[in-house]
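A single protein chain has been omitted; all remaining protein chains appear in their positions.
Naming follows writing order (A, B and C), and every chain is counted from residue 1.
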Amino acid sequence: MNGKLKLATVWLDGCSGCHMSFLDIDERLLDVAALADLVYSPLVDAKEFPEMVDIALIEGAVSSEDDYHKIRHVRAHTRILVSLGDCAVTANVPAMRNRFKVEEVLDRAYFENATLNQQIPVEVIPPLRKQSIPVHQVVAVDVFVPGCPPSADIIFYAVTELLAGRTPDLRTRTHFGA
Amino acid sequence: MKRPFKTRVRTLKIDGIDVGAREDETILELAQENGIFIPTLCHLEGVHDIGACRLCLVEIKGTSKLLPACMTYAEEGMEVITDSERLTAYRRQVLDLLFSERNHVCAVCVSNGHCELQWLAEKLGISHVGVPYLYPQLPVDASHSFYTLDHNRCVLCARCVRVCDEIEGAHTWDVTGRGVECRVISDLNQPWGTADSCTRCGKCVQVCPTGALFSKGKAVAEMTKRREFLPYLQQMREGRR
Amino acid sequence: MPLRNEKVDPPSDDKRWRIVQATMQRNGFERDGLIETLHTVQESFGFLDDESLRYVAASLNAPLSQVYGVSTFYHLFSLKPAGQHTCVVCLGTACYIKGMPAMLKQIESRYGIKAGETTPDGQLSLLTARCLGACGLAPVAVFDGSIAGKLEMGEAMSRLQEMTEVDHVREA
Partner (left out) sequence: MYERLEEITLAEQESTARFSHTVNVCMAAGCMSSRSDAIKDALTKEVEANGLERWCRVRGVGCMGLCAHGPLVSVDTDQSAETLYQYVTPDDAPAIVGALEGPPVERLHCPTNVPFFQRQKKIVLENSGRIDPERVEEYIAADGYTALIKAITEMSPAEVIDEIIASGLRGRGGGGYPTGLKWTTVAKSEGDTKYVICNADEGDPGAFMDRSVLESDPHRILEGMAIAGYAIGAGQGYIYVRGEYPLAVARLKTAIRQARRVNMLGSGIAGTQFAFHVDIRLGAGAFVCGEETALIASIEGKRGQPRPRPPYPAEYGLWGQPTLINNVETLANVAPIIRNGGDWYASLGTAKSKGTKVFALAGSINNTGLIEVPMGTPLREIIYEIGGGVSGGGQCKAIQTGGPSGGCIPAEFLDTPVDYESLAALGSIMGSGGMIVMDESASMVDVARYFMEFCMTESCGRCVPCRVGTVHMHNLLDKFSHHEAAPRDLVLLEKLCDMVRNTSLCGLGQTAPNPVLSTLRYFRHEYIAAITEEAADLYAITPAPPTSRNGATQHAPAQEVAS
């Protein structure tokens, strides 16, 4: 062990914008890297979630069965779980489908709006759950970072505070839709 | 024996500060005069108050009941507390309930960045909503030639109803149904564009705290509202009487 | 003084409008007679349609949206015509305790409608009441205006069957 904390990022049902914003930390990523190892993320190669990570940033709402099982697994192996961005915090745009039945949503996507190959995929694509919901409706969340996406500065502030062992006070620094 | 004079001036304490008041002043007005912040949503200067949003509830010494600052009048010797842990918790819960009630997707709202609900959430430190969202099925009425009504973003503050009735005098808007089924309606629950009573003055749009009423052609975050006209209109009307 | 629109003509020659007019007259064509007037319309015509709401609004000089708001606030007013037959089940506490929810569910599934709805053929309207005040006879339901107390599932179903069947026989 190099004494660094373990950091993970997880991508559920979101547009990846929060991950982009995370990368927008730019050269300050080096400061983060000095304090923590990125052990699991869509941005790195690791395929398995490690036995225990210290901080996990979650982007996206819980929409599919896959998301559901993943977030439960992640929660069980994470000390501090962070809902990063509006999709994780409020379910945001993914939740706009909640007013419709799953079948209606799929029909819309794969039949009505498809010109070729009209069929609902059954392989590889995980089945949708009845509703897209925020992460904290499924598992306990320790820190919330709203924003769509949260700015790079906010993310940097939140991550460095957490790495320093403090709970970041984000309440008046960012808001839904920011 | 009848008192030979009528008390017109009151002295009271708001958050420990001594405040002089006329008897027709509300706690909210006094707080604002003295630079004390009390969150409000349904309150709108220029129309009558209804005490519906419950954000401006304050504690008053000697009573266990919380009272709405917008509708509670100054009384001699009153001791008002406008901010406490308890009040903040309740105010946050009120916002929680409002966010959960309809489909407020701030990220894709015309009023993003200019919304009173969003602003209050930030001001009161809402980092997430503690109750499950209700996700109701709600329509958008774009039948009006100038404006759009999006029920998904309505908080039922009834500002539009009051401004239309009390300032414009058209009473195009009202509320139908009850409980969580309440909806703002125009005329006989018909498309706004077909409501004959509407004068297209747009006051309702300007006073709407959220993106529920907005001008056509505005995209995400583009809708800003101006309501300086309201106290002016009210003054001018009173002056004429 | 606001204009008094006492001379607004009723929507049709239907004599029932006179009763409505009389109610408004009794209240001096004031807006506070709105609920009384709506009661009369509902009693005379069975429900409140757009035409009658517009007429009442014009006569009382009340905003349309206010009239609509009031008529949808109160449970007893209906904006849709009722079915040929009505069944009102009481959902008061005593009836609830005595098994009305199960009975309601049974009726709902038998006729394929939810409480508050009318069957597509217009035969039966299924309504609920907060409390009919006949708690001593719980559970209670009203079939076409006649109250039945200490109701049992079988009896309820057969009363409904009878009610709706009579017409079918007549039609055949």
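Basically, contacts are C-beta pairs under 8 Å (C-beta built on N, C-alpha and C of every residue); 3 or more make two chains touch, one makes a residue touch a chain.
These figures come from a predicted structure and were not determined experimentally.
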Exercise for review: Tell me which residue among B:Ile14, B:Cys53, B:Cys204 or B:Met223 touches the hidden chain in the full complex.
Suggested key: B:Cys53
Study note, to complete from the structure: Missing-chain contact, candidates B:Arg10, B:His128, B:His171 or B:Lys203, resolves to B:His128
Revision key, fill the gap. Which of B:Glu29, B:Glu45 or B:Glu101 touches the missing chain? It is B:Glu101
Study note, to complete from the structure: By the document's definition of touch, the residue of A:Leu38, A:Ile80, A:Val102 or A:Ala152 touching the omitted chain is A:Ile80
Review point. Which subunit B residues would touch the chain omitted from the figure, given the whole complex?
Key: 50-54, 57, 66-68, 71-72, 89-90, 92-94, 96-98, 100-101, 126-132, 134, 155-156, 175, 177-182
Exercise for review: Extract the touching residues of subunit C with respect to the undisplayed chain.
Suggested key: 30-36, 38-39, 66, 69-70, 73-77, 91-94, 96-98, 129-138, 140, 146-149
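FYI, only the chains that are shown with their structure count from here on.
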Revision key, fill the gap. In whole angstrom, the CA-centroid distance of subunit A from subunit C equals 51
Point to revise | Multi-chain contact residues (two or more partners), subunit C | key: none
Study note, to complete from the structure: subunit B residues touching subunit C in their complex are 165, 170-178, 185-189, 195, 197
Review point. Where on subunit A is subunit B touching in the complex?
Key: 83, 86, 89-93, 95-96, 98-99, 131, 133-134, 136-137, 141, 144-146, 148, 170-172, 174-178
Point to revise | Interfacial residue positions of subunit C with respect to subunit B in the complex | key: 50, 53-54, 63-69, 72-73
